[in-house]
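One structure, as structure tokens, below. Some questions next.
Here the complex is missing one protein chain, while the rest keep their positions.
A and B are the chain letters, set down in written order, and residue numbers restart from 1 in every chain.
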Amino acid sequence: MTDTTTNTRPGRLPAALRQWNIAVGALILGIVVLAAILAPWVAPYDPFKMASGPRLTGPTAAHWFGTDELGRDLFSRVLLGARLSLGIGFAAVAVGLVFGVIFGMVIAFSPERVKALLLRIVDVVYSFPDTLLALALVAFMGPGVENATIAIAISLIPFYARVTYGLAAVERAKPYVEAAQIAQAAPARIMRIQVLPNILQSLIVIGSIGFSSAILSAAGLSFLGLGVQPPSPEWGSILASGRNYISRAPWILIFPGLAICLTVLSFNLIGDGIRDFTDPKSRRRRT
Amino acid sequence: MLFFVARRLFTAFITILVVVILAGVLIHVVPGDPITAMMAQSGSADAEDIARLTAQYGLDQPIWKQALLYVGNALQGDLGNTIRGGEPVAELLLDRLPNTIALAVAGLGTALVLGIPMGFIAAVNRGRAADFAVMLIAILGVSIPGFWMGLTFIQVFSLHLGWFPVAGTSARNIVLPALTLGVVHSALVARMTRSALVDILNEDYIRTARARGLRERQVLLVHAMRPAMISVVTVVGLVFAHLLGGQVITENVFSWNGIGRLAIQAMLQRDYPLVQGFIVIFATSIVLVTTMLDLLYGLLDPRVRRR
Partner (left out) sequence: MTEALISVRDLSIRYGGPTGPAAVDGVSFDVNPGEIVALVGESGSGKSSVSLAIMSQLPDSVHVGGHILFEGHDLAACGRREMEDIRGNRIGMIFQEPMTCLNPVLSIARQMTEGLVRHRAMSRSAARTRALQALADVGIPEPERVMSSFPHELSGGMRQRVMIAAALTLEPSLLIADEPTTALDVTVQAQVLDLLVEIRNRTGDGVLLITHDIGVVAEVADRVVVMQGGRVVEHGPWEQVIRAPREAYTKALIGAHMSLEEALTEGGLHG
């Protein structure tokens, strides 16, 4: 039994709080995912149909979120937007994660000089804020949802690569990897069969962080006109086209914005929750 | 110590070099022929013009040569000319750079002023209501898109209450955009401060300080905060980089006349030289700031300063 370290008077919240993170986050995310999946069938109006109702009307029974400047039903647009945002987020994270993990592992198993050089390059790219990276890439590639997704995926790669490298480097120093290397196993095999499963759990946590970043980037790009193009109702895009009408119709500002907030919030909550759950330090606190 | 400084400066230089090279080469990410794309923007698609421009921009040269050319010019302060007006890119950007820096500093300052006390309160009250409240605010802050916060502020404070002008670049105008950047990033700062402090408060030397009978306030503000602030310095660089990223969009929302706003316009108009130049200037700024912060850290932490 170890001696007590004097804490700053911890309270009684920790254990319950940690569970809450994941619970609330998952709840919100569940709703958003549901909206995304069911959007085409659940939406009361066609998101693209202009003059579904009178223009710029506030929330009513007929139009829960009101209508925008072209008379389109905002609720339907926001619902479809969920599909777009989650779709982009998921695709970007999937691609970014795969390539990032591969790069990270390759760097971890590279010979010293190569490793130093590659790390340096990754760090340089990583020092760029990722939204800006995506922005620059889209600027050169041209706007559009596919390019935006690719750009966001690429902007996530340095982060994933760096994290993977860190995890893999730690693993690589462990005896079981050394043993495999002595047994002349090919590096690729070691990476895949031995190291990867061990770092998988950490990667899941990391993956969730990337999601919030991806969705924020997607919204930002669309807002600037470089991502999803109107009339597609990506949340950022809705905010962009409605920008000039916000004084008259504040609901155009509120609802899509809230949607972004809540979605990103849910990912952050879940990511935080998982991280706290698996962190040995906070486990000690709970007992 | 001198070695530490020299090494950091060298790293900074190399990093900037790499970025300039990457920027110079980035134009080849463009699908299709960049010149045609550029021309489509400004109207004429004359074969003669295309050939001339291709030669002028050196796009008929092998990539490595182009990169070298770009780097060489950049080092002399020449970042090419814009497509739209043929103006020197470097001049356009450097003209607006002070505005961007002013806003960045204001934003960072706001983030620190808001975030550090929040993180402190959270750490000291760990596990209790205050901690929960602060962390809730923090996680909300990190989840809010900057442009949305900006638009909301404009709605409420400019249009509704009339306290601030809607757009433009001046001392009065800096409040809302700085607040937008500051609030979002104070969440980051708060989390990092809390994290650093929580670790420190578990350290043995805090127990020693208490065993000396020092008043709790002194223990927290001197023995805990000082090492915490030193470790926060290392992280401020990251916060700053993130902030600059958000600033590009914020400048757009508030029509703040900085390089971010210019860059967005350039991107929308496919003015590639301008975008390239922006990347160079932007990255250089980040590298310089993070290097300065690293050096500052080296000065502050006695463990680094003295061997």
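Observations on the model:
Definition applied: contacts are C-beta pairs under 8 Å (C-beta built on N, C-alpha and C of every residue); 3 or more make two chains touch, one makes a residue touch a chain.
All values derive from a computational prediction rather than experimental measurement.
The chain omitted from view is touched by exactly one of B:137, B:214 or B:268, namely B:214.
Note that of B:62, B:86, B:162 or B:302, the residue touching the chain absent from this view is B:302. In the full complex, chain B touches the omitted chain through residues 203-205, 207-216, 218, 222-223, 226-227, 230, 300-303, 306-307.
Note that only the chains that are shown with their structure count from here on.
In terms of their C-alpha centroids, the spacing between chain A and chain B amounts to 20 Å.
Those residues of chain A lying in contact with chain B across their complex are 5-8, 10-14, 17, 120-121, 123-125, 127-132, 135-142, 212, 216, 219-220, 223-226, 236, 239, 243, 246-247, 250, 253, 257, 260-262, 264-265, 268-269, 272, 285. Note for the complex: chain B touches chain A at residues 14-15, 18-19, 22, 26-27, 29-31, 37, 123-129, 131-132, 139-140, 142-148, 151-152, 155, 159, 201-202, 204, 206-207, 210, 241-242, 244-246, 248-249, 252, 264, 266-268, 270, 272, 275, 279, 282-283, 286-287, 290.
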